[in-house]
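One chain of protein is taken out of this complex; the other chains stay put.
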Amino acid sequence: MSVTDVGTVPTPAARPAAQTPFQRFVADFTESRLATIAFILLIVTMVLALIAPWIVPQNPYDLAQVDIMDSRLKPGTPAASGKYTHWLGTDGAGRDLVSAMLYGLRISLAVGVMSGVIAMALGAAIGLIAAYAGGRTESIIMRIVDLQLSFPAILVALMLIAILGKGVDKIIIALVTVQWAYYARTVRGSALVESRKEYVEAARCLGLSNARILFRHILPNCLPPLIVVVTVQTAHAISLEATLSFLGVGLPQTEPSLGLLISNGFQYMLSGEYWISFFPGLVLLMTIVVINLVGDQLRDVLNPRLSK
Amino acid sequence: MTGADPRKQEPTLAVEGLKTHFFTKAGVVKAVDGVSLHVNPGEILGLVGESGSGKSITGFSILGLIDAPGRIVEGSIRYKGRELTTASDEELRKLRGDRIAMIFQDPMMTLNPVLRIDTQMIETVRVHHRVSKSEALERSRAALAEVGIPSPESRLKNYPHELSGGMRQRVAIAIAFINKPDLIIADEPTTALDVTIQAQILAEAQALCARTGTAMIWITHDLAVVSSLADRIAVMYAGRVVETGRTSEVVSAPRHPYTRGLINSVPSHNARGSRLAQIPGMTPSLMNLPKGCAFRTRCPQAIDVCLETPPIREIAPGREIRCFNPVGAAQPAAAEVAP
Partner (left out) sequence: MHSEPRLTAYIIRRLMQSAAVVLAMSVIVFLGLNVIGDPVYLLIDPQADQAEIERTIRRLGLDQPIYIQYFNFITNALTGNLGTSFVHGTSALKLIVDRMPATLEIAIAATLMSIVFGIPLGLYAGLKPDNFFSKSIMATSILGFSLPTFWVGIMMIMVFAVMLGWLPSTGRGPTATFLGITSSLFTIDGLRHIAMPALNLALLKISLVIRLTRAGTREAIHQDYIKFARAKGISSSRIVGVHLLKNIMIPVVTVLGLEFGNLVAFSVVTETIFAWPGMGKLLIDSIQSLDRPVIVAYLIIIVLLFVIINLVVDILYSVLDPRVRIGEKSA
């Protein structure tokens, strides 16, 4: 018995009725100002990455536009050509850092989102199958999931890369391999809960096919937890890709992501030319934090157990 | 028993006009709102009330164990003449477990699951008395034997989860008695136990009090339990004591309508087959109490004057009620009589 447990605390005033679920979702989400700002920043980041080729002063991978004489310029130095200013300086190869960063952001986001989507499709399908099949199939699948999750993601990714070699496709394979198990576990968990509910029984009585019940009835009801896992895992994927690229076993030099830019700048760090690593790192950091904040708020809003 | 002695003597504990309020975000919860009671040496006082009536909070207030957002806002608590509401945390800590001990409701939760019984007993002795570890261990063994635990030697080496609920409550009682306190506050200590074990514990607690001369406040919602145990009864409703008196008098001739309601709703008082009497309505929210007498809205005898707060008044030696229109009164206390 707790001392603070006294009397009945009146429930806060009920929400105004007559809202669509989506409106209620928006209202709940924007309750946190931090998450709202994070969401706006995330949209801005994604738009910037998308339109990068049209807004940056130079194409950092077009050798004709990059002048090696411009290498390692301090932030705010005008370019040798005089056409524009390197607001954040240049890197070791003379690339404008703003341009290189936005291109890097594009690659980082693309790799993260692509691996996230593939892993989600794969993991969700496997999780659904496990939940629906039950018995032996389920226990074998879940054993594999548990085994995989007991090893750190970075280790699994490093091993795959050691076996497969470098390259964008290899990195995506490695990231998918690392992530699918989280989706499988999440979907299986909620599918198990859902499949015991009466509407599934009703659908069975109507004689609907297994596939239809699985994908049209059970899967949509597993979406809320899945959405949360997608955001968190995408942030993980971006971070992991950056880490692998930093270690020099990720993306090739021809397609430098943020991680590779940081890695390239690291060698100049000790001589005090901090900006080459610092600014790409800041962008990477901001992207990850923003996604995590949005994910946190989604978890709070979508989790029915937490809703008051 | 000596505790029932009506002669003037200094009570072990005297609470006067105690108010403990909780300042929550939703509003102020007046959990205890003007409680006065006293316990004499060696006496057992039954503090009776429904859940949420503030009886447990009264107990915790006496020990100085009210946490934020709760606070004692008014009143005095005197232990052997010493004021406790103004005492420092350290002074209160020294009293707790030594002069005033407490037994909790749920024996499954009161003992620390990861510490052995001997650790939890020895620390209780050693925090208050400068004795050797072996001496403290010996006292612990004796205390366990005192509450009827078989082979206390080996029980001392056990962890709480290795004992049954009844055993654990006996251990908690042994811990409460270990420093031979002047007062024990027992917060529904038998509610969570089986009926047979309940009876054993009651008998043991009573015998222990008699043997050691320890006074006790036995907090309960069960009138049947206290009527066989307590020397005196104080009935609480919505943060206030509404009736006090010797157990036999209160039970046989309740004067407050609420006390009468409580007694009538004990099954044994009703003829078989007839409908069990119950008090209409619900316990009011402590944040939003009715004006005047808090029981007014449920009271069959409410009159106009009940919109005022009734003062506590002595209707016989040692018998006090807080009611304008008590049960069995020829005439209401106030002038205006409801038609």
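A few comments on the model shown:
By written order: A and B. Residues from 1 in each chain.
In this text, a residue touches a chain if its C-beta (ideal position, glycine included) is under 8 Å from a C-beta of that chain, and two chains touch if they have at least 3 such contacts.
No experiment lies behind these values; they were computed from the predicted model shown.
Looking at B:Ser53, B:Thr124 or B:Asn325, the residue that reaches the missing chain in the full complex is B:Thr124.
From the options B:Leu144, B:Ile175 or B:Cys299, the residue with contact to the chain not on display is B:Ile175. For the chain left out of this panel, the touching residue among A:Ala35, A:Ile129, A:Ala235 or A:Leu251 is A:Ala235.
Summarising the interface, chain B meets the missing chain with residues 63, 65, 93-98, 101-102, 104-106, 109-116, 123-124, 127-128, 159, 161-164, 172, 175. Along chain A, the points of touch with the absent chain fall at residues 1-3, 147, 150-152, 154-155, 158-159, 161-164, 235, 239, 242-243, 246-249, 259, 262, 266, 269-270, 272, 274, 277-278, 281, 284-285, 288-289, 292.
Just so it is clear, only the chains that are shown with their structure count from here on.
Per-chain CA centroids place chain A at a distance of 57 Å from chain B.
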